[in-house]
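Excluded from the complex is one protein chain; the other protein chains are retained at their positions.
Up next, subunit A:
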Amino acid sequence: MKDPTKDPCPYRIINDTGSSFAMGAIGGGLFNAFKGFHNSPRGQKFSGMTTAIKTKAPISAGNFAVWGGLFAGVDCTLSSIRGKEDSWNSIWSGAITGGLLAMRSGPTTACASAVMGGVLLAVIEGVGHAINNASSSMYKPQPANIPEEDKTK
């Protein structure tokens, strides 16, 4: 079964990379703008803000993009191997991505971050399912209104 809300698989990697990059860039930009403005001394607030955005927003965007792209790639490979697209795919791919990105800092850290990634994706998928159930129960199929039989004829 294919998920109609997402793009088809090889394109999804690019789309997910782009969306996570955009999220990281805009979110990191706003966060670092506030932080740089707050932390710089009086008289240099604006220049501090711009340097904070310039130096730190692209880095957070890149980190986000690596996470999203790797996640989408693992998701696509898992779905092509298993032949179906469901929530387990994304949970497992979250765990694998978390493990892969923390691989260089030792096996225990990698395992911990893999579990963290899996739990995070499980929570996201669970919330999505809950919202989906709640919104779809509003439009339950109702029986048709059958008109009464015409007895005059």
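Assume contacts are C-beta pairs under 8 Å (C-beta built on N, C-alpha and C of every residue); 3 or more make two chains touch, one makes a residue touch a chain; residues count from 1.
One rule holds in what follows: contacts and distances are computed from a predicted model.
For the chain that is left out, the UniProt protein name among "Large ribosomal subunit protein mL43", "Vacuolar fusion protein MON1 homolog", "Tim17-domain-containing protein" or "Cyclin-dependent kinase E-1" is "Tim17-domain-containing protein". Hidden from this view is one chain, which touches subunit A at 7-11, 13-19, 21-22, 25, 50-51, 54, 57-59, 61-62, 65, 69, 150, 152.
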